[in-house]
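Only one protein chain is missing; all other protein chains are in place.
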Amino acid sequence: MLYRRAGLRHTRYEDERQLWPLPFDRGLVVLVLVVLVAAPLLVNRLYLVSYLLPWVIWSTAALGLNLLMGGAGQIHLGYGAVMAMGAYGSVHLVRAGVPFEFAMVGGGLISACVGIVFGGAALRVQGLYLAMATLAMQYVVDFVISHVPMISGGTQATIQVPTVRFLGIPVAGDLPTYYVALIICAIVTVFILNVGRTSLGRALAAVREKDYAAEIIGVNTFKFKLLAFWISSFIGGVAGSVLAVCYLRAISPDQFHIELSIQLVAMVIVGGLGSVLGSFFGAALILFAPIVLNNLIGGIADGLGLSISTDLRSHVPLMLYGALIIGFLLWEPLGLAKIYNNVRNYFFVWPFRHAQR
Amino acid sequence: MDSSLIIELAINGALIGLMYALVALGIVLIYKTSGLANLAQGAIAMTGAYVTWAIAYGVGAPIWLAIPLALVLMFGVGMLIERLALRRMIGQPVIMAIMLTLGIEIMLRGLLPGMFGSAVKRLDIGIPQAPLFVGDFLINRATLIGGSVSLLVILLSLVFFNSRYGVVMRAVSDDQTASWSVGIRVERAIAIAWGLAAVTAASAGILWGANQGVDWSLSLLLIKALAIAILGGLDSIVGVLIAGLIVGVVESVATGLIDPLVGGGTRDIAASVIILLTLLVKPHGLFGREHIERV
Partner (left out) sequence: MKLNRRRFLAATAATLTMPATIDFASAEEKVIRFAMPQDFTRVYTFVTAEYSQGQRDYITLVNERGGINGYRIIADVSDHGNDLPRAIEAYEKAKREGAVLIDPLSTPVARALVPRALEDKINMVTAFSGRSDAADGTAFPYVLPLSPNYWTQAGLLVDYFRQQDKDLKGKKIVFVHIDTPFGREPLPILQVLSQKLGFEFQAFPYTPPGNDQSAIWPQVRRARPDWVMFWGAGVGQTVAMSEAVRNGLPMDRVCSSVWLSESDMDVIGREQVKGVLKVEPCVSGKDPKPVQAIINEVVSKGKGAGPENKVGTSYYNYGVMMGAIMIEGVKKAFERNPGGPITGLWLNEGLRSITNFTAEGMIPPMTVTKEDHQGGGGGRIARWDGTKFVPATDWFAANQDVVWAEIRKSSEEFRKSGK
């Protein structure tokens, strides 16, 4: 009833191939866009800055990683380092006077080119070795950033981000930072949504499924894996620079550690490999679960008068987080996006109960 | 450069490398039988140390009783992990199973310090701290004993893999379907492999815990162990031994030689650089076997 497919007659091929053929879907997307753009007027400032803004930024990063993991089927355990390079690169460029728009792109380029060096070596062999190579990359980049004072900023090892201007508007305060992050996220989302419809997307799908079979039919596996790696690192670098400018405002080397990489991989897996919506859901879950759980447990403990030792209490988010990853992998390997799809399929034929799909 | 310093660093480095190799042994065992890299190995080592501490200090058992008890318990834990978690992942791509082990690692890292307290704990297995001098070289008594124990365990596992059941496990790692068709109990072999891997990890955890105290940082042994496993070849036990020695020596000597030039911290990235170089030059490691994919 809601997702009505009756009465849809396409007369052109373009209409057949559009991203959201159903009018209900299109309506949903517009609604979400409106809500996100109007968010500063709708929600409390606290929620904007602490919840929406990091969610938007982390979703951008998760989208980049999803291109590599879901699109091309490779593991990347060093995405934190990619974001670090983007952040540091763009902040240094901005401090040198380069306009923010170019600095963002520059940061992305730095991440991409350095990332390629590490990834290229391991792309010749099986995916497991790529995971190890990217893990090694995480540590090496960490080391280089914190040991070269020119990059890390001297003894205090923290670099404050100066106020920048994006398209003429100074990026300071809640609203501009939120909108900058939103715009970048929108651009990346549109890109990723369309990648699947291009020849690049199809080549990546072939490589993901069986790379030697793809090789046989003429898809240059190595080139496409490398390309996916490059694009994904570029997006990660841009996400890193947005993170530095809009959210952190002061960067130090220990913010982009292995935990961040693991968090991002968890976001992608929990959300659903290869799904755009999944990246958003995964980012929301991984980002907010520890906070929500902390508050919940604190509330329950106070309410019931229990005194749980602070030690145990503070470790519960970590436990939950690991349990979430394990749980999703065991019971719903296709992630939150699959759950959403199940619900959507239910509503395809609602109020009838039987779905042919 | 001071040659006696280098020799001393090399000796201590070799012993420490052997202690890392003990953790790597578990990774290789699991890779041989299940075909995936167990990223929870460091966390299992940490669990072993915590469990031993709990038995020895919490319950009050003497240490010579606590260690075997803990090892038996950890064998069970390993089999449990395999049974509950990994078995459901059998049809899935290997990246999912690896992510599952990562999830287990995170959960253990939260569970153990949460249950037992996050302060560093003392695990005393009776090794005196007094220095041991051989000529002009100082040998760290704790690492000497640790290294010897690891060496013993590694040699034992080599012997095991030539025994009857070891041949069974090698068959399973080669081709699971063929093993089934010959009548080998593949699930049992995999479970035992996981149990053994957990035991080796736990013994490494105990040795390291005695060295530095028991807390969450024991799970960081994973990176060094991975470097050793990759360098030696993910499916070769001899490789673990040789690579362990190499990684240990390179790390120690690099710290002595290169640190003054670079300003410190080369130990950090020695493991990572080794991984990268191995992948560039000889991706399957020194002793690993190349897998030829068939369409």
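Letters A and B name the chains as they come in the text, with residue numbers starting at 1 for each one.
Rule of thumb we're sticking to: a residue touches a chain if its C-beta (ideal position, glycine included) is under 8 Å from a C-beta of that chain, and two chains touch if they have at least 3 such contacts.
These numbers were taken from a predicted model, which means no experiment stands behind them.
In the complete complex, the hidden chain is touched by one of B:Val59, B:Leu138 or B:Leu155, namely B:Leu138. In the full complex, chain B touches the hidden chain at residues 2, 5, 8-9, 12-13, 16, 110, 113, 117-122, 124, 129-131, 138, 140-143, 208, 211-213, 215-218, 220, 251-253, 255-256, 259, 263-265, 267-268. Panel shows chain A; residues 2, 28, 31-32, 35, 43-44, 46-47, 49-51, 54, 95, 146-147, 152-153, 155-160, 162, 247-250, 252-255, 259, 277, 280, 284, 287-288, 290-292, 294-296, 298-299, 302-303, 309-311, 313-315, 317-318, 340, 343, 347 of it touch the chain omitted from the view.
The criterion applied here is as follows: only the chains that are shown with their structure count from here on.
Taking the mean of the C-alpha atoms as each chain's centre, chain A and chain B sit 33 Å apart. Touching chain B in their complex are the following residues of chain A: 69, 73, 75, 118, 121-122, 124-129, 131-133, 135-137, 139-140, 143, 147, 210, 212-213, 216, 262, 265-266, 269, 311-312, 314-326, 329-330, 333. Taken together, the chain B residues at the contact with chain A in this complex read 36-37, 85, 88-89, 92-96, 98-100, 102-111, 113-115, 117-118, 223, 226, 230, 234, 262-265, 268-269, 271-273, 275-276, 279-280, 283-284, 291, 293, 295.
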